[in-house]
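Every protein chain but one is kept in place in this view of the complex.
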Amino acid sequence: MSTVADSAWLIPVPTLAAFLLIALGARRSPAASGWLTVGAVFISFVLSLNVLYETLAGVRIEHAYAWLPVPGIPANLQAALSLGFQVDPLTATMLVVVSSVSLLVQLYSVGYMHGDRGYARFFASMALFTTAMLGVVLGNNFLAIYIAWELVGLCSYLLIGHWHERPEAAAAAKKAFLVTRLGDFGFLLGILLLFVETGTLEVSVITQMAVGGQLRDPVLTVGVLLVFCGAVGKSAQFPLHVWLPDAMEGPTPVSALIHAATMVAAGVYLMARTFPILEHSPAALTVVAVIGGGTAFFAATMGLISRDIKRVLAYSTMSQLGYMMLAIGVGAMSAGMFHLFNHAFFKALLFLGAGSVIHLVGTNDMFEMGGLRHRRPVAFLTMTVAALSLAGLFPLSGFWSKDEILVAVATTQHLGDVGRTLLYLLALATVFLTAFYMFRAIYLIYGGRYRGHAPDHPEPWTMTVPLLVLLVPTIVSGFWGSPLLGNAFATFMEGHAAPTAFRLDIALVSTGIALAGIYLAWMMYGGGKTESGAYATKQLRPLYTLLDNRYYVDHLYNWIAGRLVLGIAWLAARFDSLVVDGAVNGIGAAVVGLGSELRRVQTGQVQTYAWALFAGAITLAAVAALPLILGARR
Amino acid sequence: MLPECPASFFLCDPFGAVRGAIYALLSAILPEPLPIVIVTALAIAMVTTLIAIIVMSQVWAERRIVGYMQGRLGPNRVGPGGTLQAIADAIKLLTKEPLIPREADKVVFLLAPLVVVVPSLMVWSVIPWGPGLSVTDLNIGVLYVLALGALPTIGILMAGWSSGNKYAVLGGMRAAAQLISYEIPMVLVVMIPVLLAGTMALRGIVEEQTDLWFVLALPFGPIAFVLFLVSGIAEVNRSPFDLPEAESEIVAGFHTEYSGMGFALFFLAEYANSFAVSAMATTLFLGGWLGPFLPPFIWFFLKTYLVFFVLVWVRSTLPRVRYDQLMHLAWKVALPAALITVGLTAVQLSLNVVPGTAPR
Amino acid sequence: MLIPTDFLLAGAFYTFAATSIVGAIGIIRARGIFRSALFLVLTLASVAAIYVTLGADFLGAVQVLVYVGAIMVLIIFGIMLTPQQVELPDIGGPGQAAAAAFVAVALFAIATIVITTSQWPRSTSAAIDVATTQVIGTGLFTTYVLPFEIASLLLLVAMIGAIVIAREE
Partner (left out) sequence: MPDALPPIYPITLQHGLVLGAALFAIGMAGALSKRNAITVLMAIEVMLNGVIVTFVAFARHAPTADLTGQVFAIFIMTVAAAEAAVGLAIVIAVYRVRRTVQVDAADTLRG
């Protein structure tokens, strides 16, 4: 049977072609570059929808191709170095998420980036980014995933540093690249370890070996934890989270695409992809759960005090990704993926809405906004719905997936009672914080009167339409996994009936907590008030300072890089200049003495050297042929 | 289309029939190596005679056509309609005193015309005039033609260098640069018929065109044909690519100092090459000798002279290009176009979507 | 009773071997560098003919196309672009010439002794009856695909390098 899914490898091709066309010449026309990219992503999106449809009908595909059949390379190595793709529920879902969000964000960028000097370059990078991301999702073995994974990293570097003439943007781009590289190094080590142990890079084969018991601890645990390092870097989990807030220096559509919907989700996707391996290592599961839960809470607290709307959203993203990791860590992969699926839409919507108001007022500082509900009613409406969804209120999409995660944490078999209770409480606290900071942002931006001076100006339709389109999945996408439809998402994802059922008590508790958070935000910031926030800041000065300095993690890294490394380097330099150089200089002096005698051999004439070379070679040949020469004489 | 020629059917392949008869006769009276040697020698002699006739006919035709296009008569005094004008010219050239400049490097100066003319004549040994009708059919025929096409460059450089005249040196360098620049798209574009036919033997290429002339092998056949013609015109230094001998800039280019016999040889080589390019265009793209009703060799000559007419037409229509335009055309237009066309043809073949050819 | 093909082939081989060696010596002995280049053309063309006698028809054509058509034109261009160098004495001092001649003769002597006294596998006297082009092409794209790719890379690097080195500032 020939299906669209059979040709799923075609999905990244249009965007790649768009990238090449822009690079090769379409860049001369910015408008053409933009619409070329949008058109290409649209094709990818349509194909992805087809693939999802077929996958829902039960199609499962895995193809591998030997990409460089070179005689002389062992067959097993060739097989390992094959590239291929698979189509399964996980891939199909991610394809739709990535291509749909990319499509809308790029449509939005056509308006948002209008008049930018690097317009064509921007779209070229975006097209390549989408290609890479689709590649991560399609790849069926670690080699393919890793190649696309690094390409995603490269594109994020290009896009965060899009305004590279600004030093902060350039620094942020470098930071993002280097920090994620740190995680990627672990990922590469993990791939190599698993390859050495199993002799293959194909995820499905390694999974079978883990299930069948050929792949055991400690290699199993160490391997998946190293792979998890890559996910920690990409998904900005503690302790490699430091790049994400800075990455907000990039254009807002970039933030929406990379830092909310797709690239950071790649880490979660990777853990979901390797979940069948991961679940055989309880220790690794615990690490993932603790890091996920910890990051969820930790990032949410930092979001409380930020003045920068995009940073609030960035912390929120880290926090939600922590949620997804937590879900995977407690063994509920489908709950994590479900949250990823919903989150992609409403977080993209929030970013694009934020971009809409930033585009209007020209600053990211929420304290210079206010009252914008009149000027940007569409953004106000859609962002409020998205914020409600993020806070987890019935019946929006966030409610269903967050609830599923909470149920999974509360009922997990993987952790002890104490750990389960702690993580559950942490998750609930995060719900409260999330509701609070989101509505703090909404009130500050849209409530009260405008505190800035920017004049009003109309918004191009390309920026409004994506907001409205994204509103639809923000409201309805949750029903796919809701108990109203029998947890269809989990069944689809895991291939059997969902393990976690809906629990009314937990739903009520979490809804109550979220409402409390919104109420507190209304109390403090309702109607655009800013005084109570300032008062709270003054009263809780030490805590504020701690949060404002982001728990001093950046300082710690700077100290490690600046002091510790430089200190060791200083010691090494002393050793080098005294001990090593002393020895080298001594030898050197001896050689100089000898050389001044021998230098007369060097005529500088290249032919002299060539003559010596040939004479030497001929002497050697003569020695080797001596028996023959003597034989000839005889 | 005529069916496969029976060897004895005189009208269909008169030369083949005669050759068969001579061979049969000789092998009856002589031991084995000699008949084939004699028959081959006869064929060479015939083609050599043919060269003289063809070149004279070309010179006459070109001058008459150009004359007509320029609204004048052209040669019309010697012989009926001026047909013997070329013979008169040849006699004039051969009886002129050969001048050798004092500054010239005499040996090289005298050798240069030979180095130019011999490869031009050698090409003729593989031209397939009809089924089974060529001096020899090499299985690397296309490559042989291309390799021989590269040799005259050296002769031109020799002529320019040895004349001891700066215009000649400049003309020689221009010619050499032009030849190697257009050689590359030429080599690439010739690969398209080779790819389509699956052989480099010229006869094989013609036979593969029984169903479809390669010029019609859409979508790349026509592009390749045009590219071949353009590169071919440049390769034989004809207008509008006749910069090496641009009178208004560098006198007569590399053959400024040649007169008499030497000039006659360059002249002969130029027309022999023009015919060879026309013949190769016919063979590679226009189905060679294939055609209905008429004997194959007639078809071959019809098509070849048609292509030659196009060359003449181009010459009298287009102005000479500037040197930078020439190089621009070679490296920035013809070469990429040829590369892309060859690449896409290969893709087309590997996907088996070439019209008119059987899937391989 | 002669076998004519073999006889002709042997005659061609000896003729072209002689011309190639004459050409090679001519490169060293010629008056003026331009003539050296012409002698090199003679050598290269003769060697191409020798390939044909050794059953490498494809290679012979490629030799003419690549060496004579491209490399030699390049070299002659180089000669023309470096004027005032043509008439200078082109051979090194007597010591250098003697040393060079000595290693060359020594090499040739050793090689000849080794070649003539070694036991070579009995060669097939029948000419190779294969479609050389096809066999070489298949070889290039299967067994030797890696060297082929590296050679392509080498050409690219050489091209870029030559442009960078020779370009006027």
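A, B and C label the chains in the order they appear, each numbered from 1.
Simple rule for what comes next: contacts are C-beta pairs under 8 Å (C-beta built on N, C-alpha and C of every residue); 3 or more make two chains touch, one makes a residue touch a chain.
Model, not experiment: these values are computed from the prediction.
Within the entire complex, contacts from the absent chain reach the displayed chains A, C.
Residues 595, 598-607, 610-611, 614 of chain A touch the missing chain (whole complex, contact as defined above).
Listed for chain C, the residues touching the missing chain in the whole complex are 1, 3, 6-7, 9-10, 13, 17, 20-21, 24-25, 27-28, 33, 36-37, 40, 43-44, 47, 50-51, 53-56, 58-59, 62-63, 66-67, 70-71, 74-75, 77-79, 81-82, 84-85, 88-92, 96-97, 99-101, 103-105, 107-108, 111-112, 115-116, 120-121, 123-125, 128-130, 132, 135-136, 139-140, 143-144, 147, 151, 154-155, 157-159, 161-163, 165-166, 168.
The working rule: only the chains that are shown with their structure count from here on.
In terms of Cα centroid distance from the overall Cα mean, chain A ranks first.
If you average the Cα atoms of chain A and of chain B, the two centres end up 63 Å apart. Separating the CA-averaged centres of chain B and chain C is a span of 28 Å. In terms of their C-alpha centroids, the spacing between chain A and chain C amounts to 57 Å. Not a single residue position of chain B touches two or more of the other chains. Taken together, the chain C residues at the contact with chain B in this complex read 2, 4, 32, 34-35, 38, 41, 57-58, 61-62, 64-65, 68-70, 72-73, 76-77, 80, 131-133. Listed in rising order, the residues of chain B touching chain C in the complex are 32-33, 37, 105, 108, 138-140, 143-144, 146-151, 153-154, 157-158, 161, 169, 173, 176-177, 179-180, 183, 187, 200. Chain C makes touch with chain A in their complex at residues 92, 96, 99-100, 103, 106-107, 110-111, 113-114, 116-118, 142-143, 145-146.
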